[in-house]
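Only one protein chain is missing from this complex, and each of the others stays in its spot.
Chains here go by letter, A and B, matching the order in which they are written, and residues are numbered from 1 within each.
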Amino acid sequence: MGNSWIRDEYGPEVAELADQYQANQLDRRAFMKRLGMTGVGVAAAASILAACGDDEEAAPTTTAAPAEPVDSDEAPATTAAPEEPAATGPTQGGTLREGYNRDVSKHDPLTTNWYDPAFFAIYEAILSNDPSGADVPQFASGFSVSDDGLTYTFDIPEGKLSHSGGTIDAEAVAEFYRSVQAFSFIAGLAAPVDTYEADGNTVIMKMKNPWIGALGPHKTGYWRILNINTWKESTLNADGTLNPESSYGTEFADGTGPFTHEEWVPGSHVSVSRWADYPGSNTPFFENKGPAYLDGIRWTVITEEGQRATQLENGDIDTLINPAHIDISRLENNSDLTVIRHPEWSGFHLAMNRDYDELFGDVLTRQGLSHSLDREGMVNAILAGNGAATYGPFPTTDRQYDPAVEQFNQFDVDLANQKLDEAGWVMGDDGVRVRDGHRFEFRYLVEDESVQKNVAAAVSAQFAKVGVRANLNVVDRGLAFTEQSQPGRDSVEMSLFFWLWPIPLDVLILFGWSATIPVPNFSHAVEPRIDDAIAAWQQSATEAEAQAASSEFQLAWAEQLPYLPIMNQNATFVHHNKVHGWQPFVWNLYPYYNDTWIEG
Amino acid sequence: MKRIAARTLYTLIVLLLSSIAVFYAIRLSGGDAVSARLPASASYEEREEFRELLGLNDPVHEQYFRYMGRLLTFDLGKSLTNNADIFDMLTEHGKNSLVLGAAAFGLVFVIGVPLGILAAVRRNSWADGSVMTFSVAGMAVPNFWLALLTVWLFASTLGWLPSAGCCSTKQLILPAVVLAMEGIALTVRMTRSAMLENLGQDFVRTLRAGGLSEASIIGKHVLRNAMVPIISLAGLRIGQIVGYALVVETIFGWPGLGQVLVNAVLRRDYPVAQFFSLVLIAIVVLSNWAADVGYTVANPRLRKA
Partner (left out) sequence: MTAATEGATPAVEARRLDWEDRLLELEEAQHVTRLQRSLRRMRHNRLLLLGSALGVVVLAAGILGPWVTGGDYVTQDFQDIHLPPLSDGHIFGTDVLGRDMAVRVFVGIRVSLTVAAGVTLLALAAGIVLGMVAGYLRGWTDRAIGGAVDFIWGFPLILLAVLFVGGMGGGLFPVILAVGLVNTAAIARVVRGEVLTLSQREFVEAARAGGYSSMRIMWRHIFPNILAPAFVLASYYVAVAVIAEAALSFIGLGAQPPTPSLGQMVADGRNYLRLNHWESTIPGIAIVLVVLSVSLIGDGLRDVFDPRLRHEAKSVDEQ
């Protein structure tokens, strides 16, 4: 297998273990235990695990080609499926037709609600993750951190431009970041950052306190670099307030990536064209340092799940992000296609409104509910095995994932009943438990989406088995959020929420922190252990401190259960074998398009 | 004439009332327009601030008058969820809907009328039997299910046609046929019974006695009479197609007005939902009006009334 990097990094012993694990000779528990014996740290073990597959069945490898970290000096064409004809080299031209499972958000990093794959074509971030998960420069040519962890320096090369021809120097980048702080609704994720200043050809980022997580948000879509002058002209009113009706990102964009905004039609498609004047990339793992090979890319929004795979099989699209789970095995058997999958940075969690103290106030009750859930069964049935059960807040792939969470929340109906009994819930005649005159019956709000509805139906049937009645209430998107985001008892008793974000701890802080009640701490949970772990994380100056804080955060979550973790799904990418250089990997949400070319 | 004028005035009143009803109803149905616009992590305060910025906290009647004021100056505003220009959305998606609707509308008559004539002329034959069976089935099979079955058969299994998307001719075939199916079934029945009614009339007997060929009798005389109710009620077919387009466009990923409206309602994107509802209601009301006028013109008895 393509695990040579493991051998290089951790030695032959670990590599052999990894091979055994991938060959299914070891289960994960045994694998983790033996990894521990070789002296590999938890973070490293998690990343090895991530590369090898998060569980025994769904190895996140491609079926035809290795998806594992590819050395950056390896030509992209050689990573393609072995049965492909030997390619002579990248061909210029052609439009890549990509299918996408979500509706498209507007192309404005500062005010968008979410960022889609087009952000990776239109914009560059200052840094990116390389296939091994390391921070590497992208827009910057280099970066460094001061010993006290209080100052980050990014080198901005000369000659950087935006699509409109504007010069993007250090000052423009610094001003862009200051605008993020001022206007972005997600700026809070980088709260420990104090100021951004330009100094010659460098951008200096000063921290309020040392924080190991400082770079994380800067690699995401919301911090991708645009020409801030263009943005201000179109999006700020004369008095410096935000104009909510700006057409930046809908009719035009002024980014820094290898493609320019062409057309944006929500509910239907977006398209971008090659930027001929692209000044080139500093990203070390890109093979192609100049303008893109493709003439353009067109993303088609395909919300009908079953349609996605069919369109790829019929040749209506060339690449596809997230086919229906059930279609994946069929696509994997198609010799014209290559399937790449890895655990997604996401999770399904059940929120329990703690202002309903009589229901969810005590930890024994929450643990009882948790033990009644057959997570593995739900992964196999609902995700068709394309995911993994989660027993704590993180997907198993995360660098800081602590397998110790797996001692909690295992499926055990007897234990569930025992805990609920202990908590004082007495089984009633009609099969519903009662405590202090309160029936264990409540409304469970679900958004109208097929996976979430299946999860809800499955969960409610499992609760019923232990004498708890969850009455499902399916509502549309617009209503679901409102009903789960009110203060106090105005929010619904229970609801399912799904998160997606490349750095779990960053975003889960917001969902579990007492400072963010009622939104997005939908559970209204005040957990001192979790609050302390968050504080420790935001102050962590070293990897070890960060790992310790993160482990405590995960264990506190798994034990105190502000939410019931359920599972996370795999991110699945499929490309036709005539498409080369389209290499999504686990650490970034989407592929980059600099190296992509189409054969013939 | 008086009837037509009254009908026109009435249509305008219905449109105005619809605008008020839609405006209030979509707000009363609860939900949050801001949730689709801001990242999930935005705080409670930020959400309130944004609502204020968009004027969503003002009394509903104030919002209504402001909205209608803008509408009268042809300023349709922008989508709350993604800031798309609503006029652009109308032209972009309206064009698609028009193509699909026209195709379906055409199919209704191009397929429905000849089949109805066939059934009437070959009354009691196997052709009549199968046409009428098809017609019964066409009305009993819900179009959303028909949509799934045709995709499964023609796209997934046979691979003859694309399963979804816009806007090539091949991509048009499945949604247009599905959208037209019920109209075809109805038109077959109407044509058949209208033809039979006319075939049994005295003037046909006279023409036959006069030695005219059967083809000429049917083609020139009977058909012309039989077509009057069918053509004059064509407007109602349009209304029907508009209603079904909401579901069919969504299933086939055809980016038309119906798909946009469904999404906008689900996300509480007020300006888009309001305007597109009004557009659809206007189409239905106006085509009903056209049907009414057409029927009045075609029926001398009503004209006098």
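The working rule: a residue touches a chain if its C-beta (ideal position, glycine included) is under 8 Å from a C-beta of that chain, and two chains touch if they have at least 3 such contacts.
In this text, all values refer to a predicted model and were calculated from it rather than measured experimentally.
Peer 1: With respect to the chain omitted from the figure, which of B:100, B:204 or B:285 is a touching residue?
Peer 2: Looking across B:100, B:204 or B:285, the contact with the absent chain belongs to B:285.
Peer 1: Which candidate, A:102, A:178 or A:330, sits in contact with the chain we can't see?
Peer 2: In the complete complex, the chain left out is touched by residue A:330.
Peer 1: Tell me which residue among A:161, A:432, A:464 or A:541 touches the hidden chain in the full complex.
Peer 2: Looking across A:161, A:432, A:464 or A:541, the contact with the absent chain belongs to A:464.
Peer 1: Which of these touches the unseen chain: A:359, A:378 or A:423?
Peer 2: If we include the chain that is not displayed, A:378 is the one touching it.
Peer 1: From the list B:53, B:139 or B:212, pick the residue that touches the absent chain.
Peer 2: The single option touching the absent chain is B:139.
Peer 1: Contacts of chain A with the missing chain: which residues?
Peer 2: Touch set of chain A with respect to the missing chain: 304-306, 324, 326-327, 330, 374, 377-378, 380-382, 446, 448, 450, 453-454, 456-458, 460-461, 464, 471-476, 478-479.
Peer 1: Please identify, in ascending order, the residues of chain B that touch the omitted chain?
Peer 2: 10, 13-14, 17-18, 21-22, 25-26, 28-31, 123-124, 128-129, 132-133, 135-137, 139-145, 148-149, 152, 156, 182, 186, 189-190, 193, 196, 229, 233, 236, 239, 242-243, 246-247, 250, 261-262, 265-266, 277, 280-281, 284-285, 288, 291
The criterion applied here is as follows: only the chains that are shown with their structure count from here on.
Peer 1: When the centre of a chain is set as the mean of its C-alpha atoms, what distance in Å lies between chain A and chain B?
Peer 2: Each chain's C-alpha centroid was found; their separation is 41 Å.
Peer 1: Under the stated contact criterion, what part of chain B meets chain A in this complex?
Peer 2: Result: residues 29-33, 35-44, 46-47, 50, 53-54, 77-79, 81-85, 92-93, 151, 155-156, 159, 162-166, 250-251, 253, 255, 259-260, 263, 265-268 of chain B touch chain A.
Peer 1: Sort out for me which residues of chain A touch chain B in the complex.
Peer 2: For this pair, the touching residues of chain A are 103-106, 112-114, 185-186, 188-189, 222, 241-242, 244-247, 249-251, 264-269, 300-304, 306-307, 310-311, 313-314, 316, 448, 476-479, 481-483, 485, 487, 499, 507, 510, 516, 518-520.
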